[in-house]
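A single protein chain has been omitted from the complex, and every remaining protein chain is retained in its original position.
Right, chain A next:
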């Protein structure tokens, strides 16, 4: 340690206020930390890498013949379905990891630093878009390998991918909320899976809706996941923006408008 004297308190510029610019910078630093953690422990990417590969293979070969007559004509149906299901499932990790992080000693240090208090939360949400991107790219790649040639073309496929990433980011606010209020990380995982399972399976992601009983069709049709899946199919397979595209974005905006404030409030109270 150098024996240079530290700056006396009287000579320091002190403010009790964090500027917007500093909040953004702090959030990006926290996102950088999230990315470093992914790089250091790549095994936590197992779910986003294996799930698209295994699910795509499994569902296509199991259901392809039964639902669409053959695998080739099932691909335009199933790839958007798997994409939405996989990426949304990935967003659970945001809540689980946030809970784990908040229980760790390092969180005490973040709280004792003169940084924007929202930064750890914002950083986590930001860093997790990396996972969604990986899952999105892998699903489309798997589809391509299996012979999926979306008629919409690459640009519309990219737009579809971005739509799914944006919607999953919005949904991750819900899981972040569970993460903030729950006691343990495993309970976050449990609650989130419970909420997500019916939402992703009671949708048009894997099978045509008209094969279902009436009462189920009613739910499947209002399920926002169905709208997102339809929007992705329209974009990727025919290069069109439909109603479902607008509904998906509006849904995402509503989720963020509701859950971002309550999550931030709960988070501020807990920390």
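Note that in this section a residue touches a chain if its C-beta (ideal position, glycine included) is under 8 Å from a C-beta of that chain, and two chains touch if they have at least 3 such contacts; residues count from 1.
Note that contacts and distances are computed from a predicted model.
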item: Listed names "Copper metallochaperone, bacterial analog of Cox17 protein", "Fe-S-cluster-containing dehydrogenase component", "ABC-2 type transport system ATP-binding protein" or "sulfate adenylyltransferase", with the criterion being the UniProt name of the chain not displayed; value: "ABC-2 type transport system ATP-binding protein"
item: Option from A:9, A:194 or A:222 whose C-beta touches the chain left out; value: A:9
item: For chain A, the residues touching the chain missing from this view; value: 1-9, 12, 14-18, 22, 25-26, 29-30, 32-33, 36-37, 40-41, 104-115, 119
